[in-house]
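Removed: one protein chain of the complex. Kept in place: all other protein chains.
This part shows chain A:
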Amino acid sequence: MRRLLLLIPFLFLISVVAFVIIQLPPGDFVDTYVRNLEAQGGTVNAAQTAALRARYGLDEPMWLQYWIWMSNLLQGDFGNSFLFDRPVADVLAERVPRTVALAVASMTVTWLIAIPVGIFSALRKYSVGDHVATFLSFVGVAVPPFLLALVGMYLVFDRTGFLITGLYSPEFRSEPWSPAKVGDLLKNTWLPIAVLAVTGAAGTIRVLRSSLLDELKKLYVTTARAKGLPEHKVILKYPVRIAINPLISTIGWMLPAMVGGEVVVSKVLNLPTTGPVLLESILAQDMYLTGAIVLILSALTIIGTLLSDILLAAADPRIRYQ
């Protein structure tokens, strides 16, 4: 409970820092807007710029802009995104669930791959299988995900003529939901999920392998064996349970890491998730949208950390609340 209460000032602090950082570079959204118009060939005169600035409230001092933002936020209003000219909440309502879904899906696949392989690697240390797994996971750690995405996209296009891009193929984009559309979604999303999972799994295999190796040497394992427990029980019930602690404790970081690592993959694979919007909004100095995304990401991290602490305590009875 105390930790929950501590969250509030912490989030407040984050919001101040986020807001200040967004405002640091010279210029504001109106400059970006004017530049874009000029790039298209239009011109904007001084009176028009002044009117725009007043309309967006950008002629107010920074503390006042923050105060307006914050007081609206507390009433559940994230403000309007300058960039999209729509409520920030609407933009986020489209993107955040999609991003979380992508993160959760690829995390699940990560674990589905990493845990069995990690256990196998540790149990059959220095066997051929272990060497193969070790080699592959080093490759997985070393290859940047966007490259993997590009190669995957190229191979599929070259072999089948199907371009994996976006969440749906163009012909399904404005269709109502149907089994065919779900199939199309799968056809387009398996690659990003696989790419994120493979790169995630590589590191996880290494972590699991080394922590499990430490545990296997311990006396309680010998004791369990001596007691005559079946081998799968010896392994899964005790050492594995301890060895996966590092995985559980990093759940909290996983969400933001996914969102961050996903930016480039999403760019490559043309996915409408949070990452590319965050990048775009920062570049356009769309402070309300950027602020909201940073705030939400921070909140997710904090909540994730809290969650992993709770899970950790549940999974490992040695860990107690203070």
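The criterion applied here is as follows: a residue touches a chain if its C-beta (ideal position, glycine included) is under 8 Å from a C-beta of that chain, and two chains touch if they have at least 3 such contacts; residues count from 1.
Note that contacts and distances are computed from a predicted model.
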Report summary line: From "Putative spermidine/putrescine transport system permease protein", "Solute-binding protein family 5 domain-containing protein", "M42 family metallopeptidase" or "histidine kinase", the UniProt protein name for the chain not displayed is "Solute-binding protein family 5 domain-containing protein"
Requested in this report: Looking beyond the chains shown, say which of A:Val20, A:Val104, A:Val151 or A:Ala226 touches the absent one.
Outcome: A:Val104
Report summary line: The one of A:Arg3, A:Arg124, A:Arg173 or A:Arg225 in touch with the missing chain is A:Arg173
Report task. Pick out which of A:Val234, A:Met254, A:Leu271 or A:Leu295 touches the chain that's been left out of the picture. Result -> A:Leu271
Query raised in the report: Of A:Val156, A:Ile251, A:Ile296 or A:Ala315, which residue touches the hidden chain?
Result: A:Val156
**Report entry** Missing-chain contacts mapped onto chain A
**Finding:** 25-27, 31-32, 35, 37-38, 40-48, 50-51, 54-55, 77, 80, 85-87, 90, 93-94, 97-98, 100-102, 104-105, 108-109, 112, 153, 156-157, 160-163, 165-171, 173-174, 177, 182-183, 185-187, 189-190, 193-194, 266-268, 270-272, 276, 283-285
